[in-house]
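Missing here is one protein chain; the remaining ones are kept as they sit in the complex.
Think of it as A and B in the order they're written, each chain with its own count starting at 1.
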Amino acid sequence: MTSSTRNRVGRNRVGTPPAVRVWERSLLLHGRVWKSSLLGSFLQPLLYLAGMGLGVGALVDATTGSPELLGGVSYLAFIAPALLVAAAMMVCAQDSLWPMLDGFIWSEAYKGMAATPLTPGQVSDGIALWHATRAVVTAGGFAIVLVLFDDTRTWGLLAAVPVGVATGLAFALPITAWAATRDGDRSFPAILRFGIIPTFLFAGVFFPIEQLPAAIQPIAMVTPLWHGVELARGAVLGTLSAPAASLHSAVLVAYVFAGAVLCRRAFGRRLGS
Amino acid sequence: MNVAAPSRDVPLRIVPLGMFDARRPQRMVERSLYVHRRSWMVIVSGFFEPLFYLLSIRVGFGALIGDITVDGRTIGYAEFVAPALMAAAAMNGAIYDSTMNVFYKLKVSKLYDSVLATPMSTADVALGEIAWAMLRGLLYSVAFLLTMWALGMTASPWIVLAIPACVLLGFAFAAVGMAVTSYMRSWADFEYVPAVQVPLFLFSATFFPLEQYGSWSWIVQLSPLYHGVALVRAANLGEWSWGLLGHVAFLLVLAAIGLAVTARRLRTMLLT
Partner (left out) sequence: MAAAPLITARGLVKRFGDFAAVAGIDVEVESGESFGFLGPNGAGKSSTMRMIGCVSPPTSGELRIFGLDPVTDGREIRARLGVVPQQDQLDAELTVEENLVVYGRYFDIPRAECRRRAAELLDFVQLTDRAGSKVDPLSGGMKRRVTIARSLINEPSLLLLDEPTTGLDPQARHVLWDRLYRLKQRGVTLVLTTHYMDEAEQLCDRLVVMDGGRIVAEGSPRSLIQQHSTREVLELRYAPGTNEERAHAIADIGDRQEVLPDRVLVYTHDGEAALHEVHERDAAPISSLVRRSSLEDVFLRLTGRTLVD
């Protein structure tokens, strides 16, 4: 036995974790579009911050009474951390719809993986890892852009990135679990239109949820996005109390955990014999 | 035997390879109607999108932003933004239809190859597909307008003229979108579409007035969406000026260029 083959065998024994091997495929696929996708990770936040933060912000900040509604900060500072979290949600939600169906139906890549020694649960974990990666890149890119602005250049950005990732996963995992049970994309536009878009608009990203009618507020508070927004905003602006931090974190962790369980179950049903 | 042989009309034969050798583009539209017969739910659910956006403007920015001054006239912020969102919706719909959908038919399903084996021409295909994108745009614009009206966000009855304005805007974007799509090599190229679409959406005097752009305002005026927004806004306020013809002309020229490029590209791609 030559040393190189021994090495290879040795490495296999220590083993790349199975989920990482699933993740590697997604990375490979994504590798082909990384340039435009990286461009998006920095360009989109910059554009949104310039347009909404500075442009609309000028109008908001000039309106008497608005600073009080926003807790005494500029509109840019108010929406920037929230947009970071929302961007992670958007990316993760879209990645959990058509690309998942592609893996199950069109390219049947997941079926192919399940035909190897990988278990459906490991495939599911690998997909989750991939969603997390996308969220890290999105939230991380956003955070780097936020360093450019005086109002948001705080150490809290370091906390905002994991919050963004957790929020992204809180959407990605349950949606992936749903997609894993589908045979077509018929329901997908409705998920975006009736789930993701209203959440984006009403869960406290662009204005405090106190402005919503009292009856609607609880609905906004149930969404993972609101918890993520509160955490990230509080962390970046330094307004977060310990109890609030633990509550929001607990909710996000619960969503992610439940989502992972659902995902594993759905993959098990779909890919298991 | 040849029931289907079309009558030959003389004028068109004098310019045999004319760019606009279109005789029955409506057949492409008919095909799209067949395809969407069963997907009416998607279209109906599309009516909710304007509702959510308009509500968030009303609820959110109603309190955060007071009245603003545009061209020396003071109007509520919702009145300012709602028409812009209507125009933006027309743009987004047209871009979606004329890029991803057209690429699928051009390169994946080879629909146009099979259509061109019949008496249909490339101009029929180009015009028919763009017309379909416009029709969908029309549907969404009407939905948007009804929602605006139901929420009490329309300022004058002239707002009905926003519908033709949106159709024109959609036509221009669909024509250009299809022309650009004819140069796309793979799905990966579509990742660049948002890189154009998002700046247009944010910086076409949609969310804040042109005055705020200062010395950059000339760039904004290059945006086709800006011209569409200007038209819809004027319709909403019922304020007419000769300047509006400039906006219409800009969009017409864009549409004509897009259409001409598309018809030519289809010919060189499919009829080699």
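FYI, contacts are C-beta pairs under 8 Å (C-beta built on N, C-alpha and C of every residue); 3 or more make two chains touch, one makes a residue touch a chain.
Everything numeric in this text was worked out from a predicted model, so none of it was measured.
All shown chains touched by the missing chain in the whole complex, by label: B. Only one of B:Ala87, B:Val102 or B:Met120 touches the absent chain when the whole complex is considered: B:Met120. Considering the complete assembly, chain B touches the hidden chain via residues 1-6, 8, 13, 16, 23-24, 27, 30-31, 34-35, 109-111, 113-121, 270-272.
Everything below uses one rule, namely that only the chains that are shown with their structure count from here on.
Across the interface of their complex, chain B is touched by residues 32-33, 36-37, 39-40, 43-44, 47-48, 50-52, 55-56, 58-60, 63-66, 69-70, 75, 186, 189-190, 193-194, 197-198, 201-202, 206-207, 211-213 of chain A.
Those residues of chain B that touch chain A in the complex are listed here as 41-42, 45-46, 48-49, 52-53, 55-56, 59-61, 63-66, 68, 77, 188, 191-192, 194-195, 198-199, 202-203, 207-208, 212.
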